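With one protein chain held back, the other chains of the complex are shown just where they sit.
As written, the chains take the letters A and B, and residue 1 is the first residue of each chain.
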Amino acid sequence: MRRCAQLLVLLALACRPAERGASTGAAPARRIVSLAPSLTELLFALGAGPQVVGRTAYCLYPPAARAVPSVGDGLNPSVEAIAARHPDLVLLYRSPQTETAARQLDALGIPTMLLKDDRMEDVARTARLLGRATGRAAAGDSIARVIDSLLAAPVLPTPTRARIAFVVWDAPPIVIGSGSYLDELVAMAGAENVFHDLHTPSATVSLETIASRDPDWIAILRDSLNAQPPAWAGRREWRTVRAVREGRFLILPAELFGQPSPRAPEAVAFLENLLNHSPLPAPQ
Amino acid sequence: MKWLVLSLALLAALLAAVTLGPATVPAGQLFRSAIFWDLRLPRALLALLVGGSLGAAGASLQSLVRNPLADPFLLGLSGGAGLGAVLAIALHLGGAWTLPLAAFAGALLALGLVFRLGLVGGSALDPRVLLLGGVAVGAFCGAVTTAVVSLAEASALRNAYLWLWGGLSGASWDTVTLVAVYVPLPLVVLLAAARPLDLLTLGEEPARYLGTDVAVTRRRVYLAASLLTAAAVAVAGVIGFVGLIVPHLGRALFGGRHRALLPASFLAGGILLLLADTLARTAVAPRELPVGVVTALVGVPLFVLLLRRWTAA
Partner (left out) sequence: MDRGLILEVRDASFRYAGAARDAIAGVSLAVSAGEFVALLGPNGSGKTTLVRLALGLHDPHAGSAAILGRAAGQWPRGALARVVGVVSQREDNLFPQRVRETVRLGRYPHLGPWARERDEDRAAVERALERCDVAGLADRWLWTLSGGEYQRVRIARALAQEPRLLVLDEPTASLDLRHEMELFELVRGLVDGSGLATVLVTHDVNLAARFADRLVLLAEGSVRAAGTPADVLRRDVVEAVFGWPLAVSSFDDRPQLTPLRRQP
């Protein structure tokens, strides 16, 4: 079920980051409603968790976030449910629907910020922005520095430079392209996204394409930490993909990989670790 | 002669479907490659079976409900299939075959509801009641789907709909075998009803006077055509326009007699879907278009052409 939410985030067209609202220099926000899982996580990472008074139904990380009342859906937000939390700042993921909601909230006198954090560099910038907005500028800067240094660090290719296909949906097959956070994580882990040439965050492709690009690994996100291959791996048409046939799945925790996150270094390390401890079989 | 041309077109479409694709397979290795045997060939055969089923179902339904604009999906089956798929996702049902099975069950549920509604108008399944019932059941299933989705999780809708419009990407020898075993029975039922269907195009009363048991014919044809459509939606999602356009092409080329029209619609539907799917796989490779988009892009201009011919006549 969670993968649905993640898919939705991944599918959203990532483009120019653009933020507006919440003038700098104003008093720090005390009652914040966060309408994206990634933003909620960032707020808690900044130590602004106690200031969060509302979240979406999908904001499940960190576990402390679950104690915050949910206001429902973040991409199709209920303005009334948000207003009922009496926020002094509402954070929204930028999309046509949320822009309408932001206008309605503005009309109610509730300050809003529309943020688009699809890529690694967005995490750094968003951390700085939210740090200032919550009165925790130092924490924001320190998160941003960690991300910046990760981005600046030279990438050490894994010994075999593992080739990965991220499969987010099976029928029709949808894979992750280069316009995405996951693609960045793969690159930083020294591996290669076989669909790096697709310039959108995600794309429908034919199975034939996956089979012919012949990835070493199929990466999938999962809520629970069970190592079972996905149900569709048993379907005969998927078994034309060598990695599926050989059961070479990278099962990644959605909680860590599903959204742009200040824990990006942790995610990269996780992936590196998986790849280094599951060596590829010698090529036939 | 016409049959020969149709058969040649089918061969050409099959050939295109198995030789063209985003992966480059050297011609010499084609028959040894898994891409040919496990992906392209089953997908082509599934396209042929599904397109053919939709063509034959469309041709018989248009005569059954006496409406040249009837499409197999007009009778609420896509709504039922969508509901089935959404419920399967919302209830976290796992398993490789869950979505097709759930969609098939949903389509059968819609089929049963429409059939029951149709009987409200009398045992002879009044076609007007059938049409209205189909639209009503489709809308009702859509509403329940939306309710389930808004209560569960908005993104489930998106996934169910991705699947519902996913086309033939799930093709495998398993699905081909399943459909190949399933499809002949309803097809034979339709073919056996070919003459009564000819008579039904004259109207209910003349058909009766020419020896048709109208109630039995309508029930058989409705059930057979719907079962074909339900199978199609379960393995290939909603594919519009094939069932609408193909029967009209068939009538233009082979006349209105169902003994010729039904096989012709089956072949033409298979050809159309084969070509549409080949286009969907190759036009924007390595990305893939939903095949329903391609059939609509090809179907709508054809349809406009047909409309012009009718209004001119």
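Note that in this section a contact is a pair of C-beta atoms (placed from the backbone, for glycine too) under 8 Å apart; a residue touches a chain by one contact, two chains touch by 3 or more.
All of these numbers come straight from a predicted model, not from anything done at the bench.
Colleague: Which chains here would be touched by the one that got left out?
Modeller: Counting the whole assembly, the omitted chain is in touch with B.
Colleague: For the full complex, which residue in B:14, B:125 or B:194 touches the chain that was left out?
Modeller: B:194
Colleague: Could you list which residues of chain B touch the chain missing from the display?
Modeller: Residues 62-63, 66, 68, 192-195, 198-199, 201-203, 205-206, 208-213, 251, 255-257, 313 of chain B touch the chain that is not shown.
Everything below uses one rule, namely that only the chains that are shown with their structure count from here on.
Colleague: How many angstrom between the C-alpha centroids of chain B and chain A?
Modeller: 38
Colleague: Of all residues in chain B, which touch chain A in the complex?
Modeller: Interface residues on chain B, with respect to chain A: 21-24, 34-35, 38-40, 42, 89, 92, 94-96, 98-99, 152-156, 158-159, 162-163, 166-167, 169-174, 281, 285-290.
Colleague: Quick check: in the complex, which residue numbers of chain A touch chain B?
Modeller: 1, 4-5, 7-8, 11, 57, 73, 75-76, 169, 171-174, 195, 197-198, 203-209, 211-213, 231-232, 234-237, 239-240
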